[in-house]
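Worksheet: one structure, shown below.
All protein chains but one are shown at their positions in the complex.
The letters A, B and C name the chains in turn, as written, and every chain counts its residues from 1.
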Amino acid sequence: MKRRDFFKIVTASGAAAAAGGCQQATESILPLVVPNEQIVPGVASWFATVCRECPAGCGVLARNREGRIVKLEGNPDHPVNAGALCLRGQAALQGLYHPDRIAGPMVREGSGGFKTATWEAAEKLVVEKLTALRGAGKGRAIALVSQLESGSVGALLDRWGQALGARPRVTLEPFAYEPIRAANRITFNRDAIPYYAFEDAETILSFGADFIETWLSNVGYARMFARMHSFRDGRAGTFIHVEPRQSLTASNADEWVRNVPGTEGLLALAILRVMVDEGMADRRFGDAVAGVDLKKAAETTGVAAETIKHVAKAFAHAKPGLAIGGGVAVTGSNATETQVAINLLNAAAGNVGKTVRFGPDSAYGKITPHAEVAALARAMAGGEIEMLVLGPGVNPAFTLPSGLKLADAIRKVAFVVSFANVPDQTSELAHVVLPATHWLESWGDYAPREGVLGLLQPTMAPIRDSRPMGDTLLRVGRAALGTEEGKGPLPWPTVEQYLKSAWEPLVKGDLEGALRRGGVFADVATAAVTAKIAPVDASPAKLEGDAAGLALLAYPSLRFYDGRSAISSWLQESPDTMTQAVWDAWVEVSTETAQKLGIARGDMLAVKSPQGTLELPAYVSPTLHPGAVAIPLGHRYTPYQQRLQYVAPDPRSMNPMTILPAATDATSGALAFMSVKVTLTKLGTRRPLAVLQATHDQDDRELAQHVDLRAAREQALRGKAPHEPPITLYADKQYPGPRWGMTIDVDACVGCQACVVACQAENNVPVVGKASAAYGRQLHWLRLERWAEGKPERPTNLFLPMLCQHCEVAPCEPVCPVFAAYRTDEGLNGQVYNRCVGTRYCGNNCPYHVRRFNWFQYEFPAPLEVQLNPDVTVRQLGVMEKCTMCVQRIVAGKDRARDEKRGVRDGDIVTACQQTCPTQAITFGNLKDEGSNATKLTHSPRAYHVLEEIGTRPSVTYLRKVVREHA
Amino acid sequence: MATETILGVFAHVDTTVRALEELRARGYHDLTVYTPIPVHEIEEVLERDRPVSRVRLFTLLGGLTGIASAFLITIWTSMVWGQVTGGKFLQLVPGGIIGSSLPPFFIIAFEMMVLFGGFATVIGMVVLGRLPRLKASASFDPRFTNDRFGVAVHCAPERAAAVHELLRTAGAEEVKSR
Amino acid sequence: MTAKAGVGALGVALLAILIFLAVSSWSRQPAVAKPSNQPINFPHNVHVGTYKIDCQYCHSEARRSEYAGLPSVERCMGCHKITGAALPEVKKLAEFHAKKEPIPWVRVNKLPEFTYFPHKAHIRAGLKCQTCHGPVETMTTYAAQTGPRLTNDLLNLVGLRPAPPPLTMGWCVDCHRKENATAGRHAPLDCVTCHH
Partner (left out) sequence: MSDGHSTPPTFADVNRDVLRTLEPPGNLYFAWMCVVALLLAGFFFAWAGQVWWGMGMAGKRVPQMWAMYITTFVFWIGIGHAGTLISAILYLFRARWRTSIYRAAEAMTIFAVMTAGLFPLIHAGRMWFAYFLLPYPNQRYLWPNFRSPLVWDVFAISTYLSVSTVFFIVGLVPDIAALRDASTGWRRRIYAMLALGWEGADNQWRHYRRAYGLLAALATPLVLSVHSVVSWDFAMALVPGWHSTLFAPFFVDGAIFSGFAMVLVLGLPMRHFFKLHAYIQEKHLDAMGKLILVTGLVLTYFYLCEIFTSLYSGEHIEKASLFWKVTQNYAWALWTMYFCNCVAPLVLFSRRARTSPVVLYVVSILVLIGMWFERFNIIVPSLGHDFYPYTWGIYYPSPTDTMIVIGSFAFFFLLFLGFIKVMPSLSIVEVKETIPAPMREKAHGH
């Protein structure tokens, strides 16, 4: 298995690694003892499973080489993501192969640290505790907390709890969208979170719903959003977004309405008011908005009356439209009211049943209400709980407001069992750690919404001494109950048997098929609901703390969700699209505030709330509402803590949760993230942010271009003007075979960074760390640029995925003294690592600066090196590298075609970035084949080349973004 | 037949020249003249019946070789495995050479011309000047690299006396037979 | 004097040749590890030569994978349960099988890490294994006789030793060119086909 060799060599001596090779160590190669039918060495096999990085539950295909997973891709058959995957899903591998993964069971000795133990010993402790408690009849003192498990696994956990007489299980998800449930109870009398049919909407009116980042199911909804919004044969939907901060989602809006934080509800009602007054909605809705006066509303919300009016028009005239709420809009003390108002908007516009579909309800509806979590916290603090069992993926000590005092409460619990497989803030408080297998190593199932059941199967053998939580619980449960296998309430020997028996009725004998498809998928009929119209309290959200302070917007991070993904160094290094910052958290401060306090980017600020203070570097943003500061959730320095790799760990917390009170939404009792006003003070020290993009101003260079919707329509009708051939003295190169090319639709790109991480995973791109990244030494082959146009306070944002343009007249090639950079016969710009001497001339001469240089010998700390793609060379220090258009996939695709004795067809070869793109902005294909999608798109009137005037004649064609007239 | 060498050591250029003129007049042509520096007057006398140094021939040939080899290697290498760089390439097709981009090769050619030419020149000088000589010639005297001029006359022994006389009258500080 | 110069020139020329040989052979990637003792003395000549077993019977991955692969211990035992079970070397095999342990074969052929060589494509093109691996059917223990090292180069130069398949890039390219020219194939000559 030759591609594995370099692990030894690289770790041994950098100089001799990838291209040295003069020395030869004898090494042994081991044959299998018994051949494994599923695995042929050197040939990838794929296993379908479900991504558990967040509750969205996307389908995943895991690529297995020689028994190890090297890449994750979306499952095309899965109804939620249909082949796409977000950056967090792509980075799940880093959790699987995390260097800090817990090696085996650990037991705390007295008050001191952990010491490793055998499974038997560790389980024995748990059993003893369980039996003792049951013996004392204190079953209720046992609490079981897990992440959202909507399928049979959840049922098993509940059954375990009942069998032992424990408290009802608590499923802990910080982002539970309870107010939506509550509001639906009120308006539609249905306790559920519906399916929002973006694809059918003409206009989407979003109140803070960050559906491109984290809201409900970001991949699924981003996909559907692209379908309704991106320009296709002359038609394109409209998207209006209301939020005090320009989030990534907001920056994709055709119109971004910046409102005073906490006034979304009022704004919604004002819009409804206009609709009623102007006869765009049924009179009956009048009583819902009886108390709302447009002028006053305009003042309080800080949104001009005209804006409200025309938003109302745009929304009401859409057939159908869709209004959604989420993010900061529905996490205030008035969250439920806000969502009720939004529901009324949908009802008034007649969207219910069309774009708002009850029936295929989201699994989020099954999350334990926050009230119960709070109750559990109180119980623990009161000493009622004597045994706490924490499932993998739950980290309440980090992901819940410190106002709940959860960490202290947990410390009060006599016996805490954690199933975490990577140490986190909560497992540190445990007494026994029984590392559960990573979801890629486990059996399980997950139903993201009604009718969709995804099945999890082990895609590889566990790389650490960890066991499925289910198995452990079954074993200790039986031991505690004194029953043996096959009998009693917990008869199943392992969770695998349990699941297979549970699935039997669903898969109807065809388990193989179901596993191959990745689950059992059915359509669920839309349930009819009627809206109850009642007056809504339109008062803005109440905020604790200094009245003169700034509203704190703590928002879920695109990259880390609630922080569970922060262990991935890939994600730490993939920039936040809006700020382009990596490896650090920041507090976003509006320009006005910055000027008042004399703050520059990188100045350390103390963010003070009644709960405490948080010290973070400032990021000055011209777009943020002056009355607010924003801090992303989920940031923590965790990658490779034990090795102190990549970034100097900072003792100070970066988690806004530490300054949030235990505030709740009055009506639903849901956790309120927007609940406090903070004051800023400048500390005088600095912590420069690692920001990858030097400037967001294109300086009139038209790198990312846009076209007006009307113009785009005309062009689409007229077609593209024929492109005159370039003038040259020399004969052009002829391509005997195919000529590869790529098109990227800037209009479809939503800037979600999935492609960046996918590329990193596919091409063995190393992680360089904060210092290097800040100094222009990041190695991403594909980078996602944000270019801002127009007024700085409300810019039009253009997202430009920039990768090697594979120019036909490539400036990098002729300057290379050794032909390491050259033009292949298939129109690629080849880069031969083992020929490269490292003069870096090509890097200077590339006008796009997409060439990356190996400044050091970058490490892949064990066991991360196991993830490396065997088909891609790991580059040695001192060589140039860059996007190869996944040449290894091209080779594989041609090989497959030759096996089938045919030529390469369109779609045979899919690059990693294209494969994972939720909005299908990227198309790869043969430009000589007139029929290929890529070629068709290059003929589009919107097609252009970046820096065309230089005459490099790139093989990557971009399609202009279509901007709406009023944007 | 045995010849004798008579060496005259001079302190001045004009005396040396006078001696040479005398010698030539008397029909002595087998002379070796040692000077610390090249002196016009002396050269004039000596160069009268000598061809121009053939070093320049070496230079010419060297230069031409350089040019030829440069074009050979550049063009040949881009034929045997011509990679396309920046859309430029050099390819042999039935119709002849296409896509050719020769200009850069002239630079190589120029440099190689100078290199080969230079080396050839020195080789020429060494070979024609009978260098390197491993041991000093009989009639050489260390002073000749400092401030003295030497005239060594190779003649038949019987005429030695006459040469002695001639050199002394011409103004030699010292005359000796070797 | 001129004779001396001639000798000197000759010396310089020889030196130049030696340096060139050293540099060029050093700059090549050794394709082959030095022969070493295998855990089991496996006689290819018996299996391939005497019993005419097809290479791909044991190296069965060759036709479908990048790697030629090694026979699983199971497969070896398939025959050796009965055949030659008494032989000492076969006993060793039986032990491994009994212990359910893989056999730690010492690797012989190895291309550098930056070179992608798929056996599959070459088998598909009908290439004989011997073309690259030498006359395996005659080898008692399969270990490459010679790699492209300076000593071997010199020995080959003076014809004391037949040049083995050197598994060097130039050698690959030669074959690809020949095939394209004569057999009208489309063996790729793009650098990135093998170096990516």
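In this text, a contact is a pair of C-beta atoms (placed from the backbone, for glycine too) under 8 Å apart; a residue touches a chain by one contact, two chains touch by 3 or more.
Remember, predicted model here, so these are calculated numbers, not experimental data.
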{"item": "Shown chains that the omitted chain touches within the full complex", "value": "A, B, C"}
{"item": "Selected residue (touches chain absent from view) among A:521, A:819 or A:944", "value": "A:819"}
{"item": "Hidden-chain contact residue, picked from the options A:811, A:861 or A:941", "value": "A:811"}
{"item": "Footprint left on subunit B by the chain that the document does not show", "value": "11-15, 31-39, 42-43, 46-47, 50, 52-53, 55-56, 59, 63, 73-74, 77-78, 80-81, 83, 85-86, 88, 101, 104-105, 107-108, 110-112, 114-115, 117-119, 121-122, 124-126, 128-137, 140, 142-147, 171"}
{"item": "Touching residues on subunit C - with respect to the absent chain", "value": "20, 23-24, 27-28, 148, 166, 168-171, 173"}
{"item": "Residues of subunit A in contact with the chain not shown", "value": "14-15, 19, 692-695, 697-701, 703, 772, 775-777, 783, 785, 802, 811, 814-819, 835-841, 843-845, 847-849, 852-857, 876-880, 947, 950"}
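Everything that follows uses one rule, which is that only the chains that are shown with their structure count from here on.
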{"item": "A-C against A-B, pair bridged by the larger set of C-beta contacts", "value": "A-C"}
{"item": "Chain centre separation in whole Å, for subunit C relative to subunit B (CA means)", "value": "58"}
{"item": "Interface hub residues of subunit B, defined as touching at least two other chains", "value": "83"}
{"item": "Where subunit C touches two or more other chains, by residue", "value": "191"}
{"item": "Subunit A contact footprint on subunit C (complex, rising order)", "value": "26, 29-30, 33-34, 36, 61, 64-67, 69-75, 96-97, 100-107, 110-116, 118, 120-121, 124, 188-193, 195-196"}
{"item": "Of subunit A, residues touching subunit C in the complex", "value": "1-3, 5-6, 9, 17-19, 21-22, 24, 26-35, 40-43, 819, 822, 824-826, 828, 830-835, 871-874, 884, 887-888, 891, 895, 898-899"}
{"item": "Contact footprint of subunit A on subunit B as seen in their complex", "value": "83-89, 98-101"}
